[in-house]
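Notes for the one structure printed next.
Excluded from the complex is one protein chain; the other protein chains are retained at their positions.
Up next is chain A:
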């Protein structure tokens, strides 16, 4: 799962934010995703600054030391949009990545279109991979082990597809919840 892109998405939805706010919003909005450790967040922010995805917007002092507020740059927005438009390579155990992409799409964009579009792209990628795996069966000559491996992967991809279908049906409710 990409912490960089999750933070870019939160920042896109929040506007200007400092580190603590970003962590709080990350943990609150991306329900079900592992909470972000402060150390990991600051390392990631430093990398995002270095790559030009975010820029310092202001220094705020509230009681203690200065806190840096960040804003998304044009490069950051492009990186986020590219990430949101790309399918995750279909494989077993990618549910967390799929989930984060859908949630970030709902947080970072003004409507459901990006999330719907991502799910359609992902569905197509999953089906393409399932066709490849199915060809192992129809081509002939596969060992039983190879068939069993194909079955294992096909069943996991099938489960992902069922989840995508249900999530599409619930996308409006999900958006209302993460935007709240």
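One rule holds in what follows: contacts are C-beta pairs under 8 Å (C-beta built on N, C-alpha and C of every residue); 3 or more make two chains touch, one makes a residue touch a chain; residues count from 1.
Going forward, contacts and distances are computed from a predicted model.
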Given "N-methylglutamate dehydrogenase subunit C", "Glycosyltransferase 2-like domain-containing protein", "Sarcosine oxidase subunit delta" or "ABC transporter ATP-binding protein", the protein name in the UniProt record of the chain not shown would be "ABC transporter ATP-binding protein"
Per the definition of touch given earlier, which of A:14, A:97 or A:117 contacts the omitted chain?
A:117
Residue among A:91, A:127 or A:176 touching the omitted chain:
A:127
Listed in rising order, the chain A residues that touch the chain left out are 113, 115-121, 123-124, 127, 130-131, 133-134, 137-138, 140, 154-155, 158, 161-162, 168
